[in-house]
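Some notes on the structure that comes next.
FYI, not all chains are in this one, though none of them got moved.
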């Protein structure tokens, strides 16, 4: 299995609901350094997993939808706790949607799976992975 | 599949037995930077893989059993070579035991697997992963 | 010159005022990974720059004053842009105050200077350094 | 499953063919920081996944075949685009060959699989993994 990963980041405000979260129930924020891993069994005719220019562009576009925002005020997350693991899934689904609409080019139909990792600090990170 | 990882460290003295180990047969030591990854298929009702406060606490407690010690003098490791890969398994088993006794809370029964990675330097690390 | 550095982090919400900041004028947030470097010309009688346990404790206490908060709502920052460089200075001053009140122990009077670095992402960081 | 990873690097010149690559069609170069992960289900009699001295030596020998060269002039890559993912596979195959000829010692027949990751920058990396 081949894989290619690109890294980018976004910065948001949010808060959590539930005693589990202790002081993180207050409005605070985070920088998420994001690794998006694209996987496939065989390389495409250009010898790549994915056009890395297109892939980086899509990742940036997806993260820009979230960057510099307060997730507590976003209708799409109403009723949700926007934990790191939940946001990893959110980014995964947005990138999957871009792939299915052809934004990564015609060879992207060979992609098998995707893994999205969000680093919230130097001592904690979360990921979501799934098939395409 | 979702995953959450927390990082901590411990510092020990030890030596190895066997010609394979060359100069590492002498008493020396290591800092192990430890990544513990918790995995599950679906998030719990709080939208998390695990209560990260409880998880960090358990990892610290497990590593404190080893921290600032000479493993050569520990009865639990008598007759063993305490290699990085062996210690990754040791930490794995200790955390698995904590989970099974309920230290991570009631939702921890949804955890599927665990991966423990020990970094011994900037150029070498080892891991052990298994189902729960 | 000797130096010892300890790393910790804090997570906040804030926004900036001024066209320079573009989309960062909206409420968003950041994780700051913080490196605090203590410097002195000669080691103390224990052969250390600073009691690292006390130093780590003070850094954590100072960062906890900011952690999990919305800086826009903090009276101490009213009228300020809480940029990374401004916050590096803020953390510097808070730690300097702790040192001057003796929280780092009697040998801390040998400390010469301090440098505080805040990493806001994998591609940007800021620092403030000064004499004690 | 146990795993041990060792890190090394190599530096090469090359160019790519195809419009997909844009300005990277010109002769340029890269440093590849290489992580080679060896995996097995059970430790060998010395309590290791692999003799790390032998493993590091083999990785260095394999990378030295490529280090300080222009891949465009290498007969072995004639007609190929030497992308990061392609080179990850190349390094994988060379290490697999070393294992099969016994360079890692007699216990290496317990190795189950191998993963090779090449980091081309702080924001992009690629890997190839497969069974042995």
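Letters are used for the chains, namely A, B, C and D, taken in the order the chains are written, and counting of residues starts over at 1 for each.
Operating definition for what follows: contacts are C-beta pairs under 8 Å (C-beta built on N, C-alpha and C of every residue); 3 or more make two chains touch, one makes a residue touch a chain.
Computed from a predicted structure; not experimentally measured.
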Number of identical chains forming the whole complex, with 4 shown: 6
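By definition in this document, only the chains that are shown with their structure count from here on.
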Touching subunit B and subunit D alike are A
Call it same or different for subunit A and subunit B: same when shared residue numbers make up over half of all numbers used at their interface. different
Over half of the contact pairs shared by residue number: find the pair among A-C or A-B that meets that against B-D. A-B
Return the chain whose centre of C-alpha atoms lies at maximal distance from the corresponding centre of subunit B. C
Could you state the distance in Å from the CA-based centre of subunit A to that of subunit D? 27
Roughly how far is subunit C from subunit D, centre to centre by C-alpha average, rounded to an integer in Å? 41
Which subunit A residues sit where two or more other chains touch them? 7, 122-123
List of subunit D residues in touch with subunit A within their complex: 18, 20-22, 80-86, 88-89, 122-130
Can you list the residues on subunit A that touch subunit D in the complex? 1-8, 43, 46-49, 51-53, 56
So, in the complex, the side of subunit A touching subunit C is made of residues 7, 9, 11-14, 23-24, 26-33, 67-70, 73, 120-123
